[in-house]
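Only one protein chain is missing; all other protein chains are in place.
Chain naming follows the written order as A and B, and within any one chain the residues start at number 1.
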Amino acid sequence: MNPTIHQEARQSMQRHRFARIAAAAVAAVGVLTAVGAAPAGAAKAKPLAAATINGSGATFPQGYYDACRETFKKEQPNLTVNYPNPGGGSGKGRQEFADQVTQWGASDAPYPAADLAKVKGGSFLYIPTVTAPITVSFNVSGVKKLNLDAATIAKLFQGDITAWNDPAIAALNKGVKLPATKVTIARRSDSSGTTQNFTGYLTKAAGSVWKLGTGSTVTWPEGSQGGAGNPGVSAIIKATDGAVGYVDFSDAVATGLTYASVSNSTGKYIAPTVAAATAALEGVTLSADGLYDPLNSPNAKAYPITAPTWLLVYTKYADANVSAAVKAWAEHLIGDCQATAASIDYAKLPKAWVTQTKARLAQIGS
Amino acid sequence: MSAVPTTVAAPGASILRPRRGTGARRFRSGLATTLIVLAFVVALVPLVAVVWYVTKQGLKVFSWTFLTTDLPFSTRSVEGGMGPAVVGTIVITLGATAMAVPLGVLGGIYLNEYGGRSRFASLVRFLSEVLTGVPSIVMGLFVYTFWVLRVKEQTGFAGALALACLMLPVVIRTSEEMLRLVPHELREGSLALGSRQSRTIRTVVLPHAAPGIVSGSLLAVARAAGETAPLLFTIGAIQTANWSLFSGTNTALSTQIFGNANSPFLPAQDRAFGAAFTLILIVFVATALARVVTILYTRRTSGAS
Partner (left out) sequence: MTSLLEPPNQVSPDAPRPLVGGERPPGFIADRAFRIVAVAAGVLVLLVLALIVYATVSKSADWFSSEGVGGVLSTTWEPSTGHFGAGALILMTLIVAAVALVIAVPISIGIALFVTEIAPRRARLPIVFVIDLLAAIPSVVFGLWMLRQLAGPLADVYGSVHDAVGGVPLLGDLFGDPSASGLALMTAGLVVGIMITPIITAITREIFATTPVAQKEATLAMGATRWEMIRGAMFPHARSGVVAAVIIGFGRAVGETIAVALVVGSSQKLSANLLGPGDTMAGIIANQFGEAAGVQRSALIGLGVVLLVLTIVVGAFARWVIRRSNRRMGLAA
C-alpha cells in the first residue's frame, strides 16, 4: 500500500473525526446554551440590587410559590424571597401585608370592605398568579370513579346523605356498584381559604340545598371528622372506609386519593385536572382590578370547584430596591414560572390574563 | 438516734426509719408505696413512647449535614436540612432566657424578700399567677401588636420577646415559691450575725433555693424552646441561617416541625422528625448542663452535699 495514500487516508479520517467531534461539541454547546438560555434568557434581565422581600398568607398556592422562589433565586441571586411554612392563612397574609410587616402577601380572598381602610401602605394590586382544583376525594371500597353534582355534594357534606348506596348518588352513577357503607365527612379543623372556596361553590351552585353557608369555617354536622390542613383531611379519607372530604388538588395527588368528577354549570361531568382549572378561568372575566370568580365557571370544559388566589403587592415602596424586587418577583410568577405549574399540580393562567396582568405590574414603583 | 439534731429546720433524710406496722396500717402503707412507684412507672410510659417514636423517625435523617444544611425551598424537596432552624432556636431561646430568667428571679426575690404582703407586691403576685394561664398564641399576638407593628418587621428578637413574656410569670411564681421554702431560721441566723439583707439573700437564701429556682427556670426554658404559636406572628421565615436577633426574619425548629409534619410528602415528614429529635436533644443537653452546674455551685458554697 502506498504510505502517502495511507497517511492521507488517516489524516483525512482524523480530520473527519476531528470535524465530527467538533461538530458534536458545537452541537452540545448549542444545546447547553439553548437549555441554559431558557432561564438564562430571563437572566438576561439585569441582576437587581440585593433585597429581601418577605411574604405570608395562604397555603393554597404555597407549593407553587415555593417552587417559584427557588427558580427566582437562580434567576436573581441577589434577591431573597421568604415565605413561611405553613403560610399562615389568608387572613394573616392580608393582615401582615396591610400592616406593612411583609412586603407582599398571598390571599385566597380579597379584603372585606371593613378591612380595606386598614391597609397602611397606600394603593395595592390584586395579582392573579395560579389556580388549582379543589377535589371531592373519597374512599369507598370497590368504587374507582364517581360522578357528583352540586346538590349531591351539598347533601353529603351536611349529613343529609348517610350511606353510599343512597338513591341520589346512584342516580348519577348508573352501573356503579355502591356499597351500603356509612358516609363519614372529612373536613378541616382549622379555618381555611379552601373551606371558604368550597363552601362558596356550594352556596353558588347548590343554592337553597346547601344550608351551612359560606366561610373559612362552618358548623359541620355532628360526627364529621376534623383534620389539620389538607394533609390532615387526606389522612382521614385514606384511613376511613366511606369517607368523603374536600382536598386541594396537589395534596390529593400527593396522597394518592381518588376523587370525583363534578358536573359543571353546563351539566358535563369534569374530572379535576389542571387543564380543567385553567378552562374555568378562561370562562370568567378578569376584571381591571385583578379580581375574578372561577367558582362554577360557565365554560363547558371547566372544573366547577376551581379556587382563586391572589398575590398582594403595593404600588409604592419606600425602598427602591424592594420595589424592583417585588416587581421582578410578580413578573416571575406570572411569566417564567408558569411553565412549571403543571408539574407540581397547579394550573397556569390563561395567556390573555398574563398579558393583562403584566401591563398592570408596570404600576409598581411608578 | 442522734443526741442533738443538726438544725431544727434541716431538710433531708432522717436516720429514723419508718416502721412496717401491722394489719391494716401495714397494708395501707404498702399500698401507698406501690402506688407511688406505679406513678413513676406510669409517667415513664409516655416518655419512653414519645422519645422512641421521635428517635426512630428522626434518626433517619439526623446527621451533621442535616444540622448544617440550609432549609429547602419547598416541602416537596428531597434535599435540605434544618441548619437555619437550629440557629434560630438557639438564638431566640437564649434571647428569651436572658430577658425572662434574670427579671423573673429578681422579681421573685422582690416578692418574697422585700415585698411581702404590700399592696404593690400582691398586685405583682396576682398578675403573675393570672398570666400563667394565657395561651401562648396570645403572647405572640401581644408582641405583634406592640413591637412588630411599630418596627414594621419580624425578627428573632420579637420572637424572643414573645417567649420571654410566656416564661416570665412561671419563673416569678416558681422562684417565689422556692424562696419561700427557705427556712426562716437560716435567714435569721445570718441577719443575727450582722449580715445585711442583700448579703443574706446572696449568700444564704439563694444558694439554698438555687436548685429549685433553676428547676423552675429550666422548665420554663424547655417550654419556650418547644413553643410554636408565639413565633408564628413574630419571626417570619427564612431559608438560610440568621445569627442576628435584631435584623432580618428567622425560623425555629418548633415552627419547622409544625410546618413539615403535616406535609403529604415523606421527605418533609422525615425532616420534621429530624427537627423534633434535634430540638429534644438540644433542650435536654442544655437542661442537664444547667443542673450539673447548679449542683457544683451549691456544693461549693454550702460545703455540704
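The working rule: contacts are C-beta pairs under 8 Å (C-beta built on N, C-alpha and C of every residue); 3 or more make two chains touch, one makes a residue touch a chain.
Just so it is clear, the structure is predicted and the values come from calculations on it, not from any experiment.
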Candidate in contact with the missing chain, chosen from A:Ser216, A:Asn299 or A:Thr357: A:Ser216
Options B:Ala158, B:Val204, B:Ala225 or B:Ala268, residue touching the unrepresented chain: B:Ala225
Consider the whole complex, including the chain that is not shown, and state which of B:Ala49, B:Val78, B:Ala98 or B:Val151 touches that chain. B:Ala49
Among the options B:Met178, B:Val204 or B:Ile238, the absent chain makes contact with B:Met178
Even though one chain is hidden, which residues of chain A still touch it in the full complex? 88-92, 94-95, 112, 114-115, 184, 189-193, 196, 212-220, 222-226, 228, 236, 239-240
Extract the touching residues of chain B with respect to the undisplayed chain. 5-6, 8-14, 16-21, 25-26, 28-29, 31-33, 35-40, 42-44, 46-47, 49-51, 53-54, 103-104, 106-107, 109-111, 113-115, 120-121, 123-124, 126-139, 141-142, 145-146, 165, 168-170, 172-174, 177-178, 180-183, 196-199, 201-202, 211-212, 215-216, 218-219, 222-223, 225-229, 253-254, 257-258, 261, 276, 279-280, 283-284, 287-288, 291, 295
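Keep this in mind: only the chains that are shown with their structure count from here on.
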In the complex with chain B, residue positions of chain A that touch it: 52, 54, 56, 63, 66-67, 69-70, 73, 80, 82-86, 88, 92, 99-102, 228-232, 234, 251, 254-255, 344
Interfacial residue positions of chain B with respect to chain A in the complex: 73-76, 144, 148-149, 152-154, 232-233, 236-240, 248-249, 251, 255-256, 258-260, 262-265
